[in-house]
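This report concerns only the one structure given below.
A single protein chain has been removed from this complex, and every other one stays in its place.
By letter and in written order, the chains are A and B; residue numbering begins at 1 in each of them.
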Amino acid sequence: MTARIEMIGVSKEFPAVRALERVNFRVASGEVHALMGENGAGKSTLIKIMTGALGSDEGEIRLDGRPVEISSPGHARALGIGAVYQEVNLVPTMSVTKNLTLGRQPRRFGLISWREARDRACEKLERLKVDIDVERPLGSYSVAVQQLIAIARALEDDTRVLVLDEPTASLDANETELLFQVVRDLKHRGLAIVFITHFIDQVYEISDRISVLRNGRLVGAGATADLPRLKLISLMLGRELKRTEERLAAAPGASEGPVVLSAEGLGKRRTMAPFDLSLRAGEVVGLSGLLGSGRTEVAKLIFGATRPDSGHLEVSGERMTAHSPRQSLRRGMAFCPEDRKAEGILAELTVRENIILALQTKMGWLRLLRQNEQEKLAEEMIRALGIATPDADKPVGQLSGGNQQKVMLARALVSDPRILILDEPTRGIDVGAHAEIVSLIRKLSAEGLALLVASSELDELIAVSDRIAVLRDRRKVGEIARNDITRENIIGTIASARS
Amino acid sequence: MTPSSSVEADRSLHLRVRALAGHRAVWPVVALLLIFAIDGVVSPGFFHIRVVEGRLFGNLIDILYRAVPTAVVALGMAVVIGTKGIDLSVGSVIAICGAVITWRIHAGDPHWLILLSALGVGVLCGLWNGFLVAVLDIQPIIATLILMVSGRGIGLMINLLYGGTNPSFNSPLLQGLSVGHIGLVPTRLILGVAIFAALWLLIRRTALGLFLEAVGGNSPAANLAGVDARLVKYAAYLICGLCAAWSGVILAADTHTSDPVSIGLYIELDAILAVVIGGGSLSGGRIYLGMTILGALVIQTLTTSILTSGLPPEYNLVVKAVVVLIVLLLQSNNLRGALYAGFARKTG
Partner (left out) sequence: MNEKYLPLAATIAVFLALFLIGGFLYKNFLSTLVLGDILADNAFIIIAAIGTTFVILSGGIDLSIGSMIGFVGVVMANLDVVGWHPLISGGLMLGFGLLFGALQGLIIDFCEIQPFIVTLAGLFLLRGSCFMVNLDSVPIRHPFVAWFAGLSIPLPGEGELRSSAIVMLVALAVAIVIAHFTRFGANVYAIGGDRVSAALMGVPMRRTTVAIYALGGVYSALGGVIYALYTSSGYPLAGTGNELTAIASVVLGGTLLTGGVGMVAGTLFGGMILGLIATLIDFNGSLNGAWIMISGGILLFLFIVMQRSLVGSFKLRDTT
């Protein structure tokens, strides 16, 4: 089979980092090619070079055997290379039609014909079986629909290569299946498809071949059928992997600690139906459910980041009067949000400042932590959590995603909480950091902390939870006790509630 | 020396030059020294300082003296900019302050009370801007545009309160603060230093600075970490309003009059420039008070230098624009990168 797109000996250097080192990468026509690697492996750099967002320092790119210089994203698209990213890269303030036709609007006498543009937009969406009003602004649709619109945009009649960079990250099972149908269809039409994901299952479901990057080098490539999971993961990690999915045994008596938090009828209209939930010291309660089922909403309602309009919350037997992050922190709660970039880190501030922030707000603005105390706390956390940073005065924005996640955890821990709420603590971080955070959760609960963990990954929840609250459609539909926690039970609980 | 060690030394020198050039203080200092160097050549005796009638005289003193109003406003501006905000209304606040001072003097209030009223104007204006930004969540540049557009009108209306026919006044207290001297040194300079010190203590010796920068860096994240973003933004605009009011007292007392149309005209632009020349980013997240003062001094030195060099004062704006552009261009990473590439090719 001839290569549709071939990258030969591609290198790229950033200040102080060699991002890619003579990487070869080829994708054949009619093939779904999974590109795998941990954070910092060089996946996104390779994709950016392929889609013209970055130039390479050396190496060659061939499209259908012909050498090409890809100078810009626009040029890449003109060559037939389309891309869809995890974060929907469309303009929310513009209509769906404008988003779908931007840059290639049909023109008559030099002016855009909006009627024709509308027809084209509808046509594109029909291919994906999406039926929506194309005149409404994109921002008025859900993220899943926006993702499908992004894919519709990337698909042109002359598209030869389609890059899907974690397109399923925010899709639920049905939407993912719909997407895969489209992908298979495109594959049969002869497109070369590059697929990037953190979901190993999806790799084996959809891909034909796999290439694995590690530290900027290609460390393995081959047919998916010849590459078993364990081998794939060990290639990605560069070391043999112990299985982390196994249930980490909870300390006996975890469910007998005193109740430290209890919510009764807590809820907010159009956000989350009223729910009851309690949390004991030394216990890990998981929040499970499909995308959009209300996991984040429950976490934010309890922490006071979203103000409830019904019910009440008791912390250590005392009723919360005002619901705000400030109040919650003072009552011994701490929260790690899901959206690290938007709600978590302060990119310009140093690791030290990020770590002490929550503790400082607890102490108020008048009493500033002394410099040496700040340094001591930061150093302790950097050591305890294994945060990879040259020193505590590096801006957090310059750390990798996994380390930023750890800094957020450190911020929560330094504030010395009795109740810790984690929303997707392992989202977007690599396998190694994943395992560390999972074992940290167990360790903290053994020390007597009460933890509430919201996660989209069942295995992770099964591994850490003493009890799981199951959510569906912004409603709490059940609770599973420690001895009954199995994959089947959780799925069963979600499914049983469907009428 | 072996070839390899010389290469290494060369490389470390290169890195050090690069690190030095990357430090935010370098370009404003270079600009200041450059202006001084030109001054030294063009007008000999530029740096001469002497004592006349028990006061310090000389260009350097003059620069410091005249820089005070802008520098004080710029300090407040630096705080607001650190929260990812901006305050366009400082000129209007100055205009209202001047009008209120004149009005109350004509009404016969005690002068210490008038001083407090003027500062009260700053507080009120700061609260208004803070309300728009923190509570109504309006983009700062738009929110403060409202007071910027209407403030000088309000000043004119206040002038009408006492007839507006003879807006000039006399006040030993206020004029003492503005144009008086303590020993050899101008009072406003001493008070300016005091304001700087007080603000520095407020920001760096309490957690307020950290909170301001947290809100500027990532407001939702700061909120989740327990920072009261609303209160912090209020504080920022309040500080800025107070600084502007102080500047208003100095300027109004200096001119003995209330002239809402032209007092402090374009001072908001100078203040923002001072912050930016001092390396503060308009996208917020960091507050550099000392660097801001340096920025204000660059601007005033430029103005004074043009006056003493014999160039017509009309050239002031043009030269200012050019210097500002050069400082900004040198701070740009893209352009510096291009210059380095050229430099490396020449030496390599």
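As a convention for this text, a contact is a pair of C-beta atoms (placed from the backbone, for glycine too) under 8 Å apart; a residue touches a chain by one contact, two chains touch by 3 or more.
It should be emphasised that the depicted structure is a prediction, and the values quoted were computed from it without experimental measurement.
Visitor: Can you say which of B:61, B:124 or B:157 touches the chain missing from this structure?
Guide: Reading the full complex, the residue touching the unseen chain is B:157.
Visitor: Identify the residue among A:15, A:65, A:103 or A:390 that touches the chain left out of the display.
Guide: A:103
Visitor: Name, in rising order, the residues on chain B that touch the hidden chain in the full complex.
Guide: 86, 132, 136-139, 141-143, 145-157, 160, 269, 272-273, 276, 282-283, 312, 314-322, 324-325, 328-329, 331-335
Visitor: Hey, which chain A residues sit against the chain that's not shown?
Guide: Here the touching residues of chain A are 53, 72-74, 77, 83, 85, 88-94, 98-99, 102-103, 105, 107, 110-112, 114, 135-137, 139-143, 153, 292.
We take it that only the chains that are shown with their structure count from here on.
Visitor: Round to the nearest whole Å and give the separation of the Cα centres of chain A and chain B.
Guide: Here chain A and chain B have centroids separated by 43 Å.
Visitor: Can you check the complex and tell me which residues of chain A touch chain B?
Guide: It is residues 303, 305, 325-326, 328-330, 335, 337, 342-349, 353, 357-358, 360-369, 411 of chain A that touch chain B.
Visitor: Which of the residues in chain B end up touching chain A in this complex?
Guide: Its residues touching chain A are 205-208, 210-211, 213-214, 217-218, 220-228, 285-286.
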